[in-house]
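Written out below as structure tokens is the structure these notes cover.
With one protein chain removed, the remaining protein chains of the complex are shown where they sit.
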């Protein structure tokens, strides 16, 4: 006969009632899967927003005939701004070439020009944390201060809209994410409560034979933690499967999609474990008081 | 003593094991709530896309000096196109006025003009079902055929991008929607199976006393259906609560949000009921075979 | 009515319940099953009401062959039986009267007659006052008497009683035994497993004694013949 330890006792439960244990793990797993799915959508949406934000750019048009030395000093000055990631100078010729390449509709119009109507410009990319309307405006103002700068553009409308979209996405994500998490917690709690109810008779017998509450609780808590962590693993596996299927089925945008990182997955497991443990504490506690 | 009927027996279950029954209903309700939340996001996203699509418009610039009669005949002709919802004619003066009002940056430039550089135009709105790149192009081609039309624009890029977004949203919606539905079905199935396991002993006693499977199954099926429908109602209530809280907390975009229609809610209840019933059929069936 | 022919029962865990048991119980008989704890009495009874099936040999009960029962035959057979289980097996979420009525309802008895028949049989076992109680609100002996009432209520062709007086005092034991005799007088076969040797000795009914899963004594037949058949 082997000695009774909480861990052995907890593991035995899975062998003694495989169906019930399996169902609990499935239920926990699928609840966490819900959160996982939502999380995947959220992080991919966030990434899409970041990709968009990379295009936040301040363009400063330079007066015709500004000397090259002024340009290169200014370029260094601008690069030193705290918000600025890098600066590239586009000459008049480069601008015309680009216009011919990119603006098909204007190709005809520009073909026979004697004089290049396009100005040279600085294209200023911002640091990731400075890609919002406020920073862009600040940079624009400062650049406008250079005497050789004719005009500054940074697509104010567009940047402001991006800002709004970001805030909106954050609020929606938070609210819906919390709602999903609440749903998962309730379902997991319910599942654990049901399995404890299932064993109410065993618990009451243990009490009648003289076991302390702590002694009874041990294996249940471990069991809850094991179920939680198993459910978490199951959920990650299902998320991965869904992700893979989805990515291969939508060839176009699929490659751009991202999965959770290691830390996020770990957090997921911890979340599952804590819920499994917490659910057990609460529901065993209730049962112990009831008997 | 009252006579035993399946309905009375099913209702008695809720009185006999209120906690377990309540937990099952909660579990079903929260699973359906997950789907409901996703559904809300989906229909609101769809609505946003529709709002965007309303702006799909074909603009035909009219040669200077086209006679008024020609204009009004053409206007009627275009309105008769199968894709077209309505047509409005914007005169040169109206165009200039609008430019002054809307394009703040150009206000200075246009202030002192002797000659109005802007052409008159037809603005053609499309029927809801024709708001895609193909239809817009078809209309544009036909309109281009009029001799007095100088140029036609319909923001090809933009319409095409909208098309892509729509397809993408449909695929994402379908895949994630199905995933959520699968999760809900599994959790609900698990819940019902657990409650049947809980009563495995009762079922086996009923069999030993000579009850037929059909006789035993009746109350369980009804119970499952009742749980399903209650869960559905609970889910709708929670969706409504979430929706209301969300709408009031995001004052800006909140008013534009929409809730489910009556038919959608009915569908939801039917879905809950069918799952409750189906889950019971399967899990009671298994139990009956096992004994 | 009941016929065991070389019936053997080995449980899934390898434990042996019965070994090569043969006997026959004709219509109208009252039979005691005796033997030490673990001798196989309950195993024989569970073969009769088809909770278990023989691993070898044949068991026939009122025309049905137990090892070949189809899914629809089982309820049909059981509705002809009344069973008092050693561990009672009452429906814990149903009241005493509902437990008894249930056994009557499944036979398709006319609804109007059910309450009267239920109260009559509860009165017979002295539990009329507990009709509305739930099983766990009853004493051990009271639960046992509910199980007896449930077995009697549908006037079964065969009554199977597993230690039906184990939790009863002497007076209640006599009362229950009297009920069994009455139902037997009405033509019902009664098979009763018991440890109450006083009862066995006093009444002189046929006795089958088991030991280690084998029939070692059968007062109803010549012992040699019993072993052969």
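Per-chain numbering from 1; labels A, B and C assigned in written order.
Heads up, the rule we're going with is that contacts are C-beta pairs under 8 Å (C-beta built on N, C-alpha and C of every residue); 3 or more make two chains touch, one makes a residue touch a chain.
Bear in mind the structure is a predicted one, so any value in this text is a computation, not a measurement.
Put simply, the hidden chain is in touch with A, C once you look at the whole complex.
Even with one chain removed from view, chain C keeps its contact list with that chain: residues 11, 13, 15, 34-38, 41-42, 86-87, 133, 137-142, 144-145, 162-163, 166-173, 195, 197.
Considering the complete assembly, chain A touches the hidden chain via residues 1, 3-4, 12-13, 16-17, 201-202, 205-213, 215.
To be clear about the criterion, only the chains that are shown with their structure count from here on.
Viewed as a contact network, the protein chains form an open path, each link joining two chains that touch.
Of all the chains, the one whose CA centre sits at the greatest distance from that of chain A is C. When each chain is reduced to the mean of its CA atoms, the one lying nearest the mean of all protein CA atoms is B. Annotation: 67 Å between the Cα-based centres of chain A and chain C. Counting only residues that touch two or more partner chains, chain B has none.
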